[in-house]
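FYI, not all chains are in this one, though none of them got moved.
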Amino acid sequence: MTQENFEIFSNNLSHLDNQGQAQMVDVSGKASTVRQAVAAARVRMLPETFAAIQAGNAPKGDVLGTTRLAGIMAAKHTASLIPLCHPLPLQKIEVQVTPCPDLPGYQIEATVKTKAETGVEMEALTAVSVAALTLYDMAKALEKSIQIESIRLISKTGGKSGDYCQSD
Amino acid sequence: MTQENFEIFSNNLSHLDNQGQAQMVDVSGKASTVRQAVAAARVRMLPETFAAIQAGNAPKGDVLGTTRLAGIMAAKHTASLIPLCHPLPLQKIEVQVTPCPDLPGYQIEATVKTKAETGVEMEALTAVSVAALTLYDMAKALEKSIQIESIRLISKTGGKSGDYCQSD
Amino acid sequence: MTQENFEIFSNNLSHLDNQGQAQMVDVSGKASTVRQAVAAARVRMLPETFAAIQAGNAPKGDVLGTTRLAGIMAAKHTASLIPLCHPLPLQKIEVQVTPCPDLPGYQIEATVKTKAETGVEMEALTAVSVAALTLYDMAKALEKSIQIESIRLISKTGGKSGDYCQSD
């Protein structure tokens, strides 16, 4: 690549400066607006594992409740985990864990909101990822081949770059 | 379920006590042995995103280097992120990020080792998950539809429950 | 409870959504105002333990100084410790540790201030709790039966729900 092309490219690759070095880029010139992001993940397992969690979760709710809480708490650690993420105040974190008998397994969805100069996609993605890992952790004695699939951004609103909604 | 069946089930669902409550279970009776776990994840993207990262990463290595480091550091935070994980000393964390032109995208693999009373599956899975999230973060200005796929345990050795190797 | 009653109840139990699930609720619609909270705790001990700390603390101040600092630093970790607390910038944290010969023991009081969409009661309560635990830690070789008592909110100002002042 020529240096000129490289600079164009770097500007598109978040967090790289003109020499291609990773940096936490300056967002102080951006407007502080309400921004929201929604992310999702799936946890796929054997039918008998799914049946066992569904049965066992009934009396106390601890498996899915623990999963949900782990996702909420992880969203607050995003800036510590993802090296170039900006630390932001967060104003809402909601995590839903939905049984999907057809998968079989669980769909996890997280919604995160801030009023800040940059968005919260990484917070929402971190929430669903850690929630999914926690579900794995609680069920791994039943089945080690559980897979976490399709961690993705569903939508993003607020901010100058425009809204985004996953096409299907 | 009868109470008896529930207790059998609870013993299989890691971290639930006999009342179905989430707890960090007692591992003090287990032997402290060398244990290793290997986990993997895939990050799938559009061909042009893949080409841009490959081209842009060449001069400095910062995209894949940052990805790898984020995975290594995250493994050390596993017990803070996953509510019922035991805090353990770790003796090796290795993360590899391999370009896969056919995906297109990247394969991430993490190997973690400890000498302890319980295994390090969650540390290896956390490493690949956070590495994948970091790669997403660095490329998200190029493409928001990047997906993280197939986070899974590849193998596990050491410990009384026997070795595990993902069947293919 | 009927579903209608349950929803009324859930709205009163902070952090539960309409299904009774714990969530970090949306505060983005609330005004960002200066808010302050004051909390207190007491640490009760045997007269000889109190006398020893008072005597020993004189030359260097390390027992009470360490107690105060631990409270200040803990207030900054509140959102990591309390699952559904919003992460907030904090603009003042003050902790006072006062000897109470009549208790005998120490009274701990913390004042925390923010300019944000939600209050800092939990930050003030966390500060006094961890300060009290630290005092226990430093004196536990003298007496294991030290008790931490009466952790409570003293007052709260700012915010739409109105000021609060502990009645006596």
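Going in written order, the chains are labelled A, B and C, and every chain counts its residues from 1.
Heads up, the rule we're going with is that a residue touches a chain if its C-beta (ideal position, glycine included) is under 8 Å from a C-beta of that chain, and two chains touch if they have at least 3 such contacts.
It should be emphasised that the depicted structure is a prediction, and the values quoted were computed from it without experimental measurement.
Chemist: What is the copy count for the full homomeric complex in this file, when 3 chains appear in place?
Modeler: 6
In this section, only the chains that are shown with their structure count from here on.
Chemist: Drawing the touching chains as a network, do you get a line, a ring, a star, a complete graph or other?
Modeler: Here the contact pattern is a line, an open path with two ends.
Chemist: Indicate the whole-number Å distance between the mean C-alpha point of chain A and the mean C-alpha point of chain B.
Modeler: Chain centroid spacing, chain A to chain B, equals 15 Å.
Chemist: When the C-alpha atoms of chain B and chain C are each averaged to a single point, how far apart are the two points in Å?
Modeler: 36
Chemist: Chain A to chain C: how many Å between their CA centres?
Modeler: 31
Chemist: Could you tell me which residues belong to chain B and also touch two or more other chains?
Modeler: In chain B, no residue touches at least two other chains, as defined above.
Chemist: If you look only at chain B, which of its residues touch chain A in the complex?
Modeler: 1, 6, 9-10, 12-16, 19-22, 52-53, 55-57, 59-60, 62-63, 65-66, 69-70, 73-74, 77, 80-85, 121-122, 125-126, 129-130, 132-134, 136-142, 144-153, 156, 164, 166-167
Chemist: Enumerate the contact residues on chain C facing chain A in the complex.
Modeler: 17, 21-28, 79-80, 83-84, 86-89, 116-117
Chemist: Touching chain C in the complex: which residues of chain A?
Modeler: 34, 65, 68-69, 72-73, 76-77, 89-96, 113-115
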